[in-house]
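Worksheet for the structure shown next.
Removed from the display is one protein chain of the complex; every other protein chain stays in position.
Let's look at chain A:
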Amino acid sequence: MSDNIFITEEQIEGADDGPLAGRTVAVKDNISTEGVRTTCGSKMLEDYVPPYDATVVSRLKNAGATIVGKANMDEFGMGTTTETSYFGETDNPAAPGHVPGGSSGGSAAAVAAGEADLALGSDTGGSVRCPAAFCGVVGIKPTYGLVSRYGLVAYGNSLEQIGPFGETVEDAAALLDVIAGSDERDATTREAPRASDSRAGSTRETRSEGDDSSYAAAATGDVDGLSIGVPTELLEGADEGVVETFWDAIGELEDRGAEYHEVSLPSVEHAVEAYYVIAMSEASSNLARFDGVRYGHSGGYDGNWNETFAKAREEGFGDEVKRRILLGTYALSAGYHDKYYKKAQDARAWVKQDFDEALSEADVLASPTMPVPPFELGESLDDPLKLYLADANTVPVNLADLPAISVPAGETDGLPVGLQLVGPAFGEERLIRAASALA
C-alpha cells in the first residue's frame, strides 16, 4: 500500500448474508479485532493481538461485512493529521502531498481511495469529522451513548464515540444502522426519550437508542423548510476559501427550501482549552494501564517497578502521547485540579447550555468542519498548540455529547472542504436527511 492507509492488511470475513453483505470495511486500529493485531498506531502495542472483538466488530461480522484491514491513525487517537502514528504518515488520496486529517486518517483515506466501501473511526474531539472533511468523504460522530465503545481502546471516555465513514451520506448511515444500539457491555449506551423530528410530528417514544433504527432510510435529501443556525463564532478566523465554500453549500441548501439565520455560542470561545484539559486528564488516567506487564512494550525486569514502568512508557509512547499524559497529570495534580479540571467542567456545561439554546431555535447548526484546508504533510508537527486550535469547530460537539456529520461542501484551491451539521441528542436521522442533500 503506497499511501500507507493500513497498519495491518488482513481480510476478516463476515456472515454470508446481512445488510452489509458484499461491502468492504476498513476498521481504525484502536478498535479490537479478535486474533488480528490492534496497535493504536503505537509502538507500545506493536505486537498486541486482542483476544476478543469489539462490539462494533461483532456487529459488522454479523451484518455480512468483509473487514479489509486495520487503518492507520494518530497514536492512541492523539492528533489531527495521522502523522503521530508510529507506523508513518498517510497521504491524502483526495489531495496528494497533504495530510488526510486525523486521528482516523487511514479510515477516511481508505474510503477516499476506494480501498474500502466503508470505514469505522473514533471521534473524541473531531477524529472522524476532520479526516472526512480533509479526504472529501462523509463522516458521522454519533450522539454520546448511541454506539457501544466496548473494545475501543480508551483515550477520553466521556467524549468519544465510534463513527462511520462512507462516500455518500446514505452509505455512512447504513453502517450506523449496523453499529448503533444498546450493549450490556457498555453501560453508557442507553435508553433515552427519543425526540422525533419536530417537523414530522410531536410524538415521543422511549426505546433503546438505535436498536431499531433506519438511518439509511432517512437519507432522502429533503431539506424543504429546514431551519439552519450558523454560529458566527465558528466562522471567525477561518480560512477565506473555506468560508466561501461553506456559504456556497449553504446557498445550495437554500435553493432546496432550507433557510438559515445566524446564532451566537459565546461559550465555544473556551471549548478548545476545556476540551484539551478534559481529554488530557482522562488520557493520563486511561493510559496508566500501559505498564508492559499484561500487554504492550515491556520495560524489562531490571530495577523496581517504578523504574521499569517508566522505561516501558518512555520507549513505547511517542511525543504527542507523552505530552498529553504529562499535561493531564499536571492538570489533575494537587493544587491545579480546581484551576484547570474543575473550570473545564464548568465550560463543558456552559457549551451544552449554549447548544441546547441554539437548537431550540434551529433544526440543525452548520459550520465549516475544519477552519482550514488540509495541511501539507510535515507542515504542522512542530507547534502542538497551533494544531489544537485547528479543532475549534469539532471539539464543542464532543463536549456537548451531540451528534454531528461532516459532508463534502466543495473545494478551495483543489483542496476538500467539509460542512459540519450538528443536531440535538439522538437526532441522527435529521442530520442524515439534511446532509444527504449535499452528498
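Note that contacts are C-beta pairs under 8 Å (C-beta built on N, C-alpha and C of every residue); 3 or more make two chains touch, one makes a residue touch a chain; residues count from 1.
Here, contacts and distances are computed from a predicted model.
Taking the options "Urea ABC transporter substrate-binding protein", "C2H2-type domain-containing protein", "Aspartyl/glutamyl-tRNA(Asn/Gln) amidotransferase subunit C" or "Cation/acetate symporter ActP" in turn, only "Aspartyl/glutamyl-tRNA(Asn/Gln) amidotransferase subunit C" matches the UniProt protein name of the chain that is not displayed. Check A:Leu159, A:Val277, A:Leu377 or A:Ala435 against the missing chain and you find that the one touching it is A:Val277.
The hidden chain makes contact, of the residues A:Ile67, A:Val138, A:Ala279 or A:Ala347, with A:Ala347.
Listed by residue number, the positions of chain A touching the unshown chain are 47-49, 51-52, 184, 187-188, 190, 267, 270, 273-274, 276-277, 284, 288, 291-296, 298-311, 313-314, 317, 319, 322-323, 325-327, 329-331, 333, 339-340, 343-347, 349-350, 353, 384-385, 388.
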